[in-house]
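Part of the complex only, each chain left as placed.
Chain naming follows the written order as A and B, and within any one chain the residues start at number 1.
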Amino acid sequence: MEYLLAQVGIAVFAMSGVLSATRQRLDIFSIVVVGLLTAVGGGTLRDVILDVPVFWLVDLTAFWVALGASFLTFIGIRFILRLPPRMLSYLDAMGVALFSIQAIDQALALGYPAAVAVVMGLVTSIAGGIVRDVVTNRPTLLLSREFYATPILLGGILYVLLIQLVPSPVIRLIAMGAIFVMRAIAIRWRLCLPLQLTLKIDQLDLTELNGEKR
Amino acid sequence: MEYLLAQVGIAVFAMSGVLSATRQRLDIFSIVVVGLLTAVGGGTLRDVILDVPVFWLVDLTAFWVALGASFLTFIGIRFILRLPPRMLSYLDAMGVALFSIQAIDQALALGYPAAVAVVMGLVTSIAGGIVRDVVTNRPTLLLSREFYATPILLGGILYVLLIQLVPSPVIRLIAMGAIFVMRAIAIRWRLCLPLQLTLKIDQLDLTELNGEKR
């Protein structure tokens, strides 16, 4: 069941990469490369940092799912554009909820502290999207005020706190559900954090730091 | 012979990095850094993903060739600009043909399936160029409709199919030749894939997916 959900998550990530790539006129191979990068990028970075074998080299299923989903999205683009866009967002939210909790489990099982595990959950779920935005030349998802990284962080923190108190599989489901529900609410009502928790500075005199370009 | 060709490929990659960096007024050290990144970026990513020692840490020749080529390009830029631009493109096509087939061999020798090997061939030949475009703030080569990733993919698929039927060094040469010829044709006649194999969507209602910025 969870394995199946993970494949759905991979497929939705690949679709989001393909959809993002179609803003420019790209050929089918470049589009499929962007789809692949988006789908497996986050997990690859996690595995490289943790120095474990890269997941899609171990189990090729994820690779084929990402490839197949990218191709099918390219071919069936007219059909996909007629889907309610929020349906894709909800599927994406499912993938994100699942992948972040799975990554946290993996890091905890390798003996890493809870804080590292939460970061690994975040890396796994958002790095693919950041790579997608960078290679397709768009503002990265970190630059959006949308409630995207926050549910993953909050859900991850909730999970590592609860799992130490009650080491039960139910906690996993609750944490995944919490991330999904937070994302779903954000998608449905276009939520973002209140302005007090955001920051924007227009002053120019901070351009000095760390070799930044003037 | 092949070793020599690989060094030529590295040098041409470094040159392409330097030429790309000269669109902004950069100083010599930044330019050399971009040249190095372009030359060794793809192979480094391949080695990190496959978890083998990074190639330019094992054999420093590639490192020195990349460094030297970057410096020489900086110094001899007036001379290089007088070369026919297609000459550089043909040398680049040679490097790409060689590196992708070498990476496929490496992945197959490590026991990875053919599909992974083909992806590794692609990663090795294009990741350096993508990094070059990202750090010099330009649209990545994936966003170009040019026939660049496609010959590598097609040649790689051809290679892994044929090498299983006829495990002969001749197959290697044929595959490299096929990639080079496809690239050369694309360079000579500015080929790209027919429009039916490309995709571009102007609708705005797909911006919902995966935390993309509105």
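Going forward, contacts are C-beta pairs under 8 Å (C-beta built on N, C-alpha and C of every residue); 3 or more make two chains touch, one makes a residue touch a chain.
Predicted model, so just to flag it, every value in this text is computed and none were measured.
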Copy number across the full structure, from 2 displayed chains: 3
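In this text, only the chains that are shown with their structure count from here on.
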Computed distance of Cα centres, subunit B from subunit A, in Å: 27
Subunit A residues touching subunit B - in the complex, by the definition given at the top: 12-13, 15-16, 19-31, 33-34, 36, 44, 48, 51, 53-54, 56-57, 60, 63-64, 67, 74, 77, 81, 85-86, 88-89, 92, 126, 129, 132-139, 141, 143-144, 146, 148-149, 187
Residues of subunit B touching subunit A in the complex: 48-51, 112-113, 115-116, 119, 122, 126, 130, 134, 139-140, 142-145, 147, 149-150, 153, 192-193, 197-201, 203, 205-206, 208-214
